[in-house]
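Please read the structure below before turning to the comments.
Here the complex is missing one protein chain, while the rest keep their positions.
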Amino acid sequence: MLQAIWLIPLFPFVSSVLLMVTAGRMPRTMVALLGAGSVGLSALVVLGAGLEFMRAPEPFTLTLWHWMQVDGFNPEFAFYFDQLTLVMMSVITGVGFLIHLYSTEFMQDDRDYSRYFAYMNMFVAAMLILVMADNLLLLFLGWEGVGVCSYLLVGFWYEDPANGAASRKAFVVTRVGDAAMALGLFLLFTELGTLTIQPMLEAANQTWASGDTLAALAALLLLGGAVGKSAQLPLHTWLPDAMAGPTPVSALIHAATMVTAGVYLIARTHGLFLLAPDVLLLVALVGLITLLLAAFTALNQHDIKRILAYSTISQIGYMFLALGVGAWSAGIFHLMTHAFFKALLFLAAGAIIHCLHHEHDIFKMGGLRKKLPVVFWSFMIGAAALAALPFTAGFFSKDQILLSAFELHAPIAGIGPWLWAGGLLGALLTAIYSFRLVFIVFFGAAQTEPDKQPGWRMAGPLSLLCVLSIIGGWFVLPLSSVFPAADGHHVSGLVEGISIGVPLLGVAFAWLIYYRRSLPVTGITESDSGVALRGYWYRGWDFDRLYDSLLVNPFVAVSSALKSEWVDAIYHSVVRFCQALHRGLSQSQTGKMRWYATSMVFGLIALITLLGWVY
Amino acid sequence: MEGVVIPLNHVLIVAALLFITGLAGLMFRRNVIFILMALEVMLNSAGLAFVAAGTAWAEADGQVIFMLILAVAAAEVSVGLGLVLQIQRRFKTLDMDAARRLQG
Amino acid sequence: MLLVNLILILLLGGALVWWAERFGDHWPRQLALAIVIGDLLYLLRGLTFIAPEKFALVPEAINPDSWLLAWSAEWIPRFGIEFSFAMDGLSLILVLLTLVLGAIAIVSSWDEDNPRQGFFQANILWTLAGVIGVFLAMDLFLFFLFWEVMLVPMYLLIAIWGHEGKSYASMKFFIFTQFSGLLMLVAIVLLAIVHHGTTGEYSFSYFDLLDTPLEQNTAHWLMLGFFIAFVVKLPGFPVHTWLPDAHTQAPTAGSVILAGILLKTGAYGLLRFTLPLFPGASLDFAPIAMLLGVAGVIYGAILAFAQSDFKRLVAYSSVSHMGFVLLGIYAWNTLALQGAVMQMVAHGFSTAALFMIAGALQQRLHTRDMDQMGGLWRQMPRMGAVALFFALASLGMPGLGNFTAEFLVLVGLFAVDPWMTAAAALGLITAAIYSLIMMQKAFYGAPDEGRNLQDFGKLEMTAMAVMIIALIHLGLFPQPVFDLVQPVLDSMAVEVAPISQLQVAP
Partner (left out) sequence: MELVLFYISSAVALFATIFALTRTNAAHALIYLIVSLLAVAVIFFLLGAPFAAALEIVIYAGAIMVLFVFVIMMLNLGEEGEERERQRMHPAVWIGPSLLSAILLIEMILMLSQLDDRHTGALITAKQVGLTLFGPYVLAVEIASMLLLAGLVGAYHVGRRFRLSEPDNSSPSSTEGDS
């Protein structure tokens, strides 16, 4: 079974190609079968391979063919399989299959049914290649592949130009990170002579001492790629807009899998980041700041999907924080639990949107607790896990992260508690905004009547994800051999207690503010500065405006200024000079014989004068 | 005719004067007939220079060239006068400036 | 003899096609397609007779047997001018590209009703003949001859069958290439004279001229003569301005050939002549050339974004992509050079396809203005999907040929100049911007329901499929191309430093 892991990305890839080639001529049931079935098959192969692998957990490489071989640059088309890969593949194919299944119902009425599944399958294939890649070039192939699929799926409903703009933004912003990452690859190859990840990390260990400038630069460039893909500061602005795509897309790509690719990249190359402690701290800080900024923003959104998008940014911030403080396993653990509960939340949100005539505004929902019970309970569980209420999946992973952060002492002594405190504030906000959502959408007076109920293909995945969101925390990830061992936590019970208590406090706040409406907050929120601040947060701290005026507008201005081809002006001036000369000379051609004679005399005089001069 | 001493320079200066006169006429007359006359004068002055030089060196070549010039002049005049007639016919004038199709 | 026949078939075929015009419009194009494909098959058949180990042989100047194929005959012995042709891996790849794209170009104009079909197709065939001559000629005089030969039919293609601004565009194209070609002619003649001065014999043979000892100053000037000619054709910034006009105004087949093949002659010339003939001078010049390359990459991309004319956008994207070729050539190491060759091939396919799409759009909509398009995906999903594929190829999607090329160029360049690489990497971002805006403007958005448009037909899809498969192959299995080109790079008189020996600037 292990030798057959190449089948895993192949199934969705072949299915995707088939769907593309048939171009919508296939019957819908067939499309659904192919689209969801191929991912299901992959999931089965992952299951089989995983079971076999866990019996004798020895990482191995499967080389398919030599990709290129030029002067020492010989990346292979090869897959690397270890525990980390296994975890990632399980998440991708498992959650991916559930979301595909859900999509077969969600997208039922769409006219481009088969195009949707073609893109989705292609995405799964690319994502699998990303996590299975044995070298960074192949990883980059998957990396760009998922980027393209994300672009295609965000802009899936292409007839609305706004969707096109959102998808372009998503692609271009991540592309900025990708360019940095590409530079990182160049640097790594030039310095270390290989891009195959494991030998490269070994070479890095031997070549560079801890804190080496080049190592830091390489790590920084990779981080650039990671923040782009994972929507962290400063390249996070694309994710909220990316919600323009169909909701299952948001669940799969923009919550569960693709956006966590950055986390995976850093975890995969952690050996490099360990050589650059400063960059590692930067990772933690980026994560912390992002999670706080995004949480504040999420608190003020109206669009249910945007709230979830900001919450995703925020949760990935936690993962970065985990990576930054060296809690690698915790980061991946959170990645997995987040994939469960965020996919659940998105799918539940999708179900609401599906049943509510594509309504996105939470203030036009309300009272859905009774109307859509399955969705309500799914959402409830998802929100609980997101808020990290005790014994949900999110609780365990987030708790590990916060405790690891608390214990961080290097490279700046005493920084750990600050990181912990920041994370805790984030947790509080997370609890508030997630239950704000729950209370506004599902409680209170009904605003819009649902016109249908989710069918089994939607309810089934929801229920399964509910289960995973609850029990996911009890999974023990077999990552100890991949990452450097972390010591057990030695924090006091007080710290532990606060970590547990804060989310509950947040839920309580949310209950008081949004359900009972008994907390007198309107005085603050409706004051002038309150309104201004909320507007500011609502616009995502005005990052879009900043980038517009800093990058987008200058680029457009430069390009339209250059459009007239100033370079051509040089050539045109040569042309004009020749034309002027031509006009002057042709005007001398008066056609008057006498003038010709006279000019001959002029010439004669000149000639004789010249001769006289010379002799 | 030994002993006749006309300095060559003087003859050549006369030739130059005639030539210049013809040239000036060529430049300022607009009537085709006068232009042709000016041309004749210029050719003639060239012939004068040749003949003078020939006698100064006691060679017959000068006069031979003069004869050739005569031939050229004759041919030129016959064609030129034909053109004069054509110009008169086409433009109803002998003004050379009227015939300016060569204009660029 | 195969090499000569290759050219003769096209030249005579052109005449035949012209003559066939009298039997009706469909005759010339079928005949032309048959001739090009026949030429291709003839070449492939000829290749089977070459011993396989020869493909790995390093071609040496003195030994014609070390080349894949070589042929020569006297022409003007007084000046040492010969009909001398030879083929190595590099020429082979480019000739194959020429013939494949030539066939595609003929297909691309299949449904256009151009007046004077026969002469039209004849010009295409003649251009191809000239280009193949350029790729095969090993005598500098002969090379120059073909350099000019390919120019004239191309000029006619633009000037007769072009669009609204054809006379301006064709004249501009002609003057730019002609003028720069004259500089090259001067350089060639001077080089021969210098060679005569040292050896006492006139020769225009590439192999003889290779080891002409040159004073540094002379070498610089002569190198510039060649460089300008080639960089105009490439086209490099800032002598690229003929290209947007020529591409935009040319008929579809003309654009396909121009972008797909003709531009490659510039890069080929740099690789074949400028570097080996003047290694020292070229090395001195490399920083400037690389700067021009980076400028081309970024400038082309920015201007591509600004365009609203579909063809113009693609044309500027060519400027951007060929900047990578210039960078790769002057970065001067195996990786970058391999990348440059790969870029030549990959860009040939991707841009040719985009021009074909542009032509198809123009034929259906009678406009190239993207502001008047939009929503075409709904009406022409096949064309949209194909356009999407090539837009992605053009923005450097990994797994496709263009990415392989750009990545290698940049890896090679990074070892030489990291800052330049960083600047060129901006091209990756800007490429995404213009490619996606092109898709958005033309194919996405709300469809205009009133339009009734014909999607790509079988023939066009076949041509597209050829290019799609080629690009995927180049992206995933590029090794055959590398293997073919590697001996050529080994043979070049330039010291191609392996990457490991290069010092990285801190």
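Letters A, B and C name the chains as they come in the text, with residue numbers starting at 1 for each one.
To be clear about the criterion, contacts are C-beta pairs under 8 Å (C-beta built on N, C-alpha and C of every residue); 3 or more make two chains touch, one makes a residue touch a chain.
Since this is a predicted model, take the numbers as computed values, not measurements.
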item	value
Displayed partners of the chain not shown (whole complex)	A, B
Residues belonging to chain A that touch the chain removed from view	598, 601-602, 604-605, 608-609, 612
For chain B, residues in touch with the removed chain	1-14, 16-25, 27-31, 33-34, 36-38, 40-41, 44, 47-48, 51-52, 54-64, 66-68, 70-79, 81-86, 88-90, 94
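Definition applied: only the chains that are shown with their structure count from here on.
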item	value
Distance from the mean Cα position of chain B to that of chain A, given in whole angstrom	95
Inter-centroid spacing, chain C versus chain A (mean Cα positions, whole Å)	37
Chain centre separation (chain B, chain C; CA means) in Å	64
Per-residue multi-chain contacts in chain A, two or more chains	none
Multi-partner residues of chain B (each touching 2 or more other chains)	none
Touch list for chain B against partner chain A, complex	23, 26-30, 35, 96-97, 99-104
Chain C partner contacts - residues on chain A that touch it in the complex	20, 23-24, 65-73, 77, 137, 140-141, 143-145, 148, 151-152, 155, 158-161, 164-165, 167-168, 171-172, 175-176, 178-180, 182-183, 185-187, 189-191, 193, 555, 558-560, 562-563, 565, 567-568, 570-571
Of all residues in chain C, those that touch chain A in their complex	237-238, 240-241, 244, 299, 302-303, 305-307, 333-335, 338, 375, 377-378, 381-382, 385, 388, 392, 397-399, 403-404, 407-408, 410-411, 414-415, 418, 421-422, 425-426, 428-429, 432-433, 436-437, 440, 443-447, 476-479, 482, 486, 498-500, 502, 504
